[in-house]
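As you look at this complex, bear in mind that one protein chain is not there, while each of the others sits in place.
Chain naming follows the written order as A, B and C, and within any one chain the residues start at number 1.
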Amino acid sequence: MSHTASVVGGSGFTGGELLRLLAGHPEFEVVQATSRSKTRKTVGHVHPNLRDLDLRFSSPAELESVDVLFSAAPHGVAMGEIDRYREAADTVVDLSADFRLSTAAQYEAWYDGHSRPALLEEAVYALPELDREDLPGAELIAAGGCNATATILGLLPLFETDLLTGAERIVVDVKVGSSEGGAGGGDAGSHPERSGVVRPYAPAGHRHEAEIEEFLGIEVAFTAHAVDMTRGASATCHVFPDSPVSTSELWGAYRGSYAEEPFVEVVAGGGGVYRYPEPKTVAGTNRAEVGFELDPGSGRIVVFAAIDNMMKGSAGQAVHAANIALGIEETTGLGFGGLHPVGAP
Amino acid sequence: MSHTASVVGGSGFTGGELLRLLAGHPEFEVVQATSRSKTRKTVGHVHPNLRDLDLRFSSPAELESVDVLFSAAPHGVAMGEIDRYREAADTVVDLSADFRLSTAAQYEAWYDGHSRPALLEEAVYALPELDREDLPGAELIAAGGCNATATILGLLPLFETDLLTGAERIVVDVKVGSSEGGAGGGDAGSHPERSGVVRPYAPAGHRHEAEIEEFLGIEVAFTAHAVDMTRGASATCHVFPDSPVSTSELWGAYRGSYAEEPFVEVVAGGGGVYRYPEPKTVAGTNRAEVGFELDPGSGRIVVFAAIDNMMKGSAGQAVHAANIALGIEETTGLGFGGLHPVGAP
Amino acid sequence: MSHTASVVGGSGFTGGELLRLLAGHPEFEVVQATSRSKTRKTVGHVHPNLRDLDLRFSSPAELESVDVLFSAAPHGVAMGEIDRYREAADTVVDLSADFRLSTAAQYEAWYDGHSRPALLEEAVYALPELDREDLPGAELIAAGGCNATATILGLLPLFETDLLTGAERIVVDVKVGSSEGGAGGGDAGSHPERSGVVRPYAPAGHRHEAEIEEFLGIEVAFTAHAVDMTRGASATCHVFPDSPVSTSELWGAYRGSYAEEPFVEVVAGGGGVYRYPEPKTVAGTNRAEVGFELDPGSGRIVVFAAIDNMMKGSAGQAVHAANIALGIEETTGLGFGGLHPVGAP
Partner (left out) sequence: MSHTASVVGGSGFTGGELLRLLAGHPEFEVVQATSRSKTRKTVGHVHPNLRDLDLRFSSPAELESVDVLFSAAPHGVAMGEIDRYREAADTVVDLSADFRLSTAAQYEAWYDGHSRPALLEEAVYALPELDREDLPGAELIAAGGCNATATILGLLPLFETDLLTGAERIVVDVKVGSSEGGAGGGDAGSHPERSGVVRPYAPAGHRHEAEIEEFLGIEVAFTAHAVDMTRGASATCHVFPDSPVSTSELWGAYRGSYAEEPFVEVVAGGGGVYRYPEPKTVAGTNRAEVGFELDPGSGRIVVFAAIDNMMKGSAGQAVHAANIALGIEETTGLGFGGLHPVGAP
């Protein structure tokens, strides 16, 4: 194992996923997991899939020196702790929104004031399909938002190939699982209230719009719904191109962008039960499924993208980016390919 | 009980809902339920909630004479049997698509050739919120498609008040439950494959578009997803008005259209867990929840409408229309208001 | 409407069910609903199925004078407030455990010390199938525990007919929905942790054993599991009779006990999908399904009983008992018969 690692905020859902991935990763050794609320409990006390891990949560007040520190603390924590993080580790990967956007103005427009704006420019967005070339050697990495990740992966080929100009009308209608709300969750997240829902929870103004607009350079009309699954984010993008686009152009674009990508699969039509991207197919994996269909009447392109919000949308993306940053073969530790059949993952 | 009634296709899901509603309706007496596959079985054998009903399925070959015949047979059956239906009953309510559209040309464009085109003009669409005045005395009534019903109810106030012209770009992203597939269902509808899904099943070209376009006089970009519930249809409509619309104008429009409607409730914001329409809240009821939110950045109107696909979207709508057609107080037999909490109904 | 009623603890799940039932009951008028946490909010703010109800929660500190007061407050509240309740109402129906057991010693063995032991003897258990004759005129009524109700209804015919002596070995294995935990619920009740479970939550020592043992006069080995539904309790009782029992004796026993009962249905074998009791079939209703199968090898009787824990197991049972206590036709207001199909209710 060539690198030591720690996880700040290890008792949350994405913290648990980080621990799972790092514990099974041949190039990382987990030396610390912190938790404010579960200090001294075993990791397996909170994450029953990790009972074999011989590790107890320690206080975030005392950070051990490691090669890579992953922070899964809530929004706003990392920017306050960033000096301590960087003192403790050469490479910091933050899973919150704190360092995702490029400018303090943008951050303030969507979140609050930023206490360390100078670092925004330094931080590298953790989505290799978008900016793989920026990741090697990066010392501050910001994993993207799950809904933004799904949307960006769905739309990216249309812009990489200039099928779109960026001025088009694009509606993004997202369906997400309950793990997006994190552990805890309040009344709305309790099982009786949350199960079976198709619940509009962000009709407009969802913060992940900021990332989509920054990294694709476009504006989208974004709405998110909570649906009855625990893991998963599925983005349906309704795109109205100015000039007609053919199915073969679409295949060309998506194959062009993703044929060599290890974690993106194009699923568009064909027979059988699974003809388009579905979040349950990628549950537990770092894979994204991306697909499309052309509406023959209107010329609308309907783009689908499905990910596991905690994996490709968070912890998996973070490990993927860290692999690249550290020069590790990028798929290392991310090989789990998912199950079939699987219920509501 | 002033009216005798029969249900053709009573062993299917909507047939069962018709039987449930009619059996509990003080003005109807169910004298026959037919089923090709379950002839001579009790109704309760198929529908366990109706075990108290002392009725066995008979063959559709021998129709008893009744005041009202409800047909819940699959698409294409009613147009072939319509003469027998009308011979058996003064009033026929068909729940299939056979008589929903106005012209044979339209029907052929979305379905197949129509064998009885002359009847298309006579048939009245069963949505009272749209055409209540056409229903009294109607002898051939066509209950609408569930997804069309949700969409029409969601958008109707925008057109009744001229907030929209009909030329706007409108995206309709629908999420539906597994009962839409009917009893049976094949591999894709088996529990292991169907549970937990967010599955695009009609990216484009869904037949319910035809009804939306006919009754609202607009074109919509329509996509449907299967999600993990049994009952329910939720339509999210993304509308881009040419000129800005205010929230108070929206409230005016929706209150104007629905303040007096017994089965439509406007749910738009406010606090608590249930701030927008949700299908689980209306499960088992003939209610529609309709709501909206204004996207302050783009001026987009996001409209939500939630119904129980088998009730307001089918059997409940049919009974509601029959009530009006026969001069019965229109809410009779449709009083069940739903449960809280409820899981995935 | 002949009787005024109030609901203490109206913002909880069973409080909401009481309000739903009473609001639809022709003989009751709801004049007050109290809530400590939701004072001044509308009832519909918490219970979206009751938005039509023109009522706001008031503080439990000021009780209005009514004919019947239903208390859906947590265990321990009613015994402290009982004098205020009885001052406010001639008839008090308590849905907590406070007055279910007969003696203070029993209460202390299973709960804590009882502050008003003298009332334990006066209180009538609200299960009409067990003690209908004690209910007319009762002024203090205690609705039973949901798991106890399912178990008692399942086993009662075996004792009413002397097929069993009471000395037999009986294992009761119960599966319950998440509404049993009430609103709120903590980490274990959050959607991500609670969904999809088969979770042993009371391997031994469940408090409902006390009621089963008191009202059937037997000891049972009781274990409860949380499963993935919101409403419902399903009890499987494994009974080992000392001398062989035949299927026809079982049919005789169950028909004898329940043929005249309006809310109990015997479901035992036959064809089709629904051959034994299932909680989803009775969701939202006051019905119990009870059934059995004989294990030919061992002579074991396997008894199944399914109820909606919030209805027949709580609020429905309470209204049923109140109907009888007040001389109202006992099925009044409890007519909803359930849906088919229905998902995870």
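Going forward, a contact is a pair of C-beta atoms (placed from the backbone, for glycine too) under 8 Å apart; a residue touches a chain by one contact, two chains touch by 3 or more.
Just so we're clear, the structure is a prediction, and the values are computed from it rather than from any experiment.
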Could you tell which one of C:98, C:214 or C:228 touches the chain left off the display? C:228
Sort through C:29, C:67, C:160 or C:219 and give me the one touching the missing partner chain. C:219
By the contact criterion defined above, which parts of chain C meet the unshown chain? Give residue numbers in ascending order. 169, 171, 173, 175, 187-188, 192-193, 195-200, 203-205, 219, 221, 223, 225, 227-229, 232, 234, 236, 238, 240, 273, 275-280, 291, 293-298, 300, 302, 304, 306, 341-345
Residues on chain A facing the left-out chain by the touch rule are 13, 16, 20, 24, 41, 45-52, 177-179, 229-231, 265, 267, 270-274, 278, 281, 283-285, 335-345
In the full complex, chain B touches the hidden chain through residues 13, 177-179, 181, 183-185, 187, 189-192, 194-196, 228, 230, 343-344
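Here is the rule we use: only the chains that are shown with their structure count from here on.
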Measuring from the mean C-alpha position of chain A to the mean C-alpha position of chain B, what distance in angstrom results? 38
What is the distance in Å between the mean C-alpha positions of chain A and chain C? 45
Give me the residue numbers in chain A that touch at least two other chains, ranges are fine. 187, 192, 195-196, 228, 343-344
